[in-house]
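A protein chain is absent from this complex, but the other protein chains hold their places.
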Amino acid sequence: MNNFRYIPASDEEVKNLYKFIGIKDKKELFNKIIGDIPLINEKELDFMPDQMDELSLYKYFSNINDSLRDCGNIPVFAGGGIYDHYVPSAVDAIMSRAEFYTPYTPYQPEVSQGTLMAMFEFQSMTASILGMDVVNASMYDGAESLAEAVLMSSRIYHQNKQNDSSKSNNKKIKIIVSKAVNPYYIEVVKTFIEDLDIFIEFTDIDSIKGNTDANDLTEKLAQNKNICAFIVQQPNYFGIIEDLETIEKIVHSKNCDASLNPHLIVCSAEPFSFGTIAPPGFYNADIFAGEGNGFGNYMNFGGPLLGLFAAKKEFIRQMPGRITGKSKDNRNQDAYLFILATREQHIRRQAATSNICTNNSLNALRAAVYLSLCSKQGFKEISLLNLKLAHILHEKLLNTGLFSLKFTADFYNEFVLEINNKSINSTKFINEMLKEGILAGIPVKNCSSDEILIAATEKVSIEDIDKYVESSVKILA
Amino acid sequence: MTDKKNFYFAKSHEWLSNYSNNDYSLGISDFAQSELGDVVYIQLPQAGKQYKKGEKIGEIESVKSVSEIYAPVDLTVKNINSNLNETPELINNDPYGKGLIAKVELHNPSDLSLLMDNNSYELFVKSNHE
Partner (left out) sequence: MKKFPGSKGLIFNEDLLINQSSKGLYGISIPLNNFSLSQFKKTAKDYIDPKFLRNEEKSPLLLPEVSEPTAVRHFTRLSSWNICVDTAFYPLGSCTMKYNPKINEVIASLNNIRNLHPLMTAGYIQPILKIMYEFNRLLCGLTGLDEFTFTPQAGAAGEFTGLKIIKKYFEVKNEKRNIILIPDSSHGTNPASSHIAGFTPVEIKTFLQDYSENPNDLNQHANSGILSSDKGGNNINYKTNKNGYIDINELKKYINKDVAAIMITNPNTFGLFEKNIIEVADLMHKNGSLVYMDGANFNAFIGNCRVSDFGVDILHLNLHKTFSTPHGGGGPGSGPVGVKDFLKEFLPVPYIAVERRKVKNQAKFQNEDGCCCIKDGNKYNNNINSSGKSASLINNKNYGEDKFDYEKENYCYYYDLENEREHSIGRISSFYGNFAVILRAYAYLLSLGRQNISKVSEIAVLNANYIKKKLKDAFIESDPFPEDLCMHECVLNDSVFQSEGISTLDFAKLIIDYGFHPPTIYFPKNIHGAIMIEPTETESLQTMDNFIAAMKEIKKKGKKYASKSPKKTKTGRINEVLANKNPVFK
């Protein structure tokens, strides 16, 4: 037997272990346990590569890393759900502490106070940013978080209907979804509700302004019955700031019995915007579901991300996921622990509010460290910087005459432009721009092929913006 | 100590006790509360609603468990003990008194014959949970 560095059992010790439990060798051990099921023989492991020493392994991945310099180390103007925000060194330094990244879920609170208190701070800070009452200890990502919000809304709806014995309790219910919600989020929501008697109806977008069409929303609400929720994204998939004030009034005044009004579910892929624009809680949103990856996390080719989930306090018992709470210990000190665990799968099994167990805790802790570093002032300034840089780029690109405005409404840090040169579609433009060392944006999903979705974050500089403009002139003119 | 002469118990550990005509108090037994541990939350039944025997009328939560409360017989809930919303510990402290869950009206008082009296219930608990 060879020594392998992660396994601290010497040949001698292994021999003694076998002797102690009264078994001859591996074959006998497994045969005794698994019976007739065939053991894998050495030849059948041929598909496995040779073991690699650590240096070779490092070189192998480090070479891959080097080969990606043209896409992992360039200005990123792509968004569409993930935004390239800067991660301060202090975040990496703290999160590389094994005390944070190697423990399990803090089910033994006395030996997990570090994680729990940091999680409590995460909940407090994000709740304040969102203007919402309760934030949970994270979901997987924005899309899954939104799907869970829909399930939660349907539970509350059924409960309210049940309480209202005068109404028939139709099992089939509807959600109305703005077409300006991220299409990937919508796809995930569809996967979740497909077998659950929840149906989707879409509201149009205003083709000029690019936001949710309030008239169409009013109509859809009037036409449909048994609506549990309306879902809108802020800022929406096209980067446009939705008029949540108007939307909220429409949604929350559908019924004379307020308890039967649809929930306003606001989702967001860019909660950095709430350092500048009013948060969902300000507009009386019932549930918030979004992507918090931009707070101190890397894009990681799409995962792990950070699902944010928040709700009004009155719905806390219907929320999915873990919630950290504050209490006292037997020495009368403040102490933190998971609360309302009876909602969860390990206690309530199939009647749980969600099946989620492992969440994205470490990503939430990264966000806690990041937001602490940002502090109040820094968060506002970076939020504004995003808005400013996007608007500067927007203006400069339009000034080239090579792009046309797609939507007129106000946007935050992302916007859609049409490429005027009809021989070059957005995919081709993006590929050509990559050769210039810029990730220029993404093709707008489910839209015309000459439209491009462009975002800016605090990581791009004025020089990057000027280079973007120059390069696009070179490619499109 | 509460005199439980006029109490009727279900196998699922709810009790009923007559206070006038067809009107009864409903709660959970002392044994049930002690097994549950500290009650932290209760979802009360709905006043005015009719429940069939065996139908779930509410839920009791301790820190790490959820338990359903069932209607021991066909009944209509007349009033609920809303004090329990703020002070669910009453169920632990006084399960046969201030910790009662609701006042109910029985549809068929003869259904009570299907339940256990205090002595039988104590025997039932002894034989099943020791």
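Per-chain residue numbering starts at 1, and chain names A and B are given in the order in which the chains are listed.
The rule is short, and it goes like this: a residue touches a chain if its C-beta (ideal position, glycine included) is under 8 Å from a C-beta of that chain, and two chains touch if they have at least 3 such contacts.
Keep in mind that this is a model prediction, so the values were computed, not measured.
Touch with the chain omitted from the figure is made, among A:N160, A:S372 or A:T400, by A:S372. When the omitted chain is restored, the residue from A:S327, A:N399, A:N420 or A:S449 that touches it is A:S327.
By the touch rule set out above, chain B reaches the unshown chain at residues 11-14, 28, 32, 35-38, 40-41, 60-70, 88-89, 128-130.
Note that in this section only the chains that are shown with their structure count from here on.
Every residue of chain B that touches chain A in the complex is listed here, in rising order: 41, 46, 48-49, 61, 63-66.
Those residues of chain A lying in contact with chain B across their complex are 163, 165, 317, 341-342, 347-348, 351.
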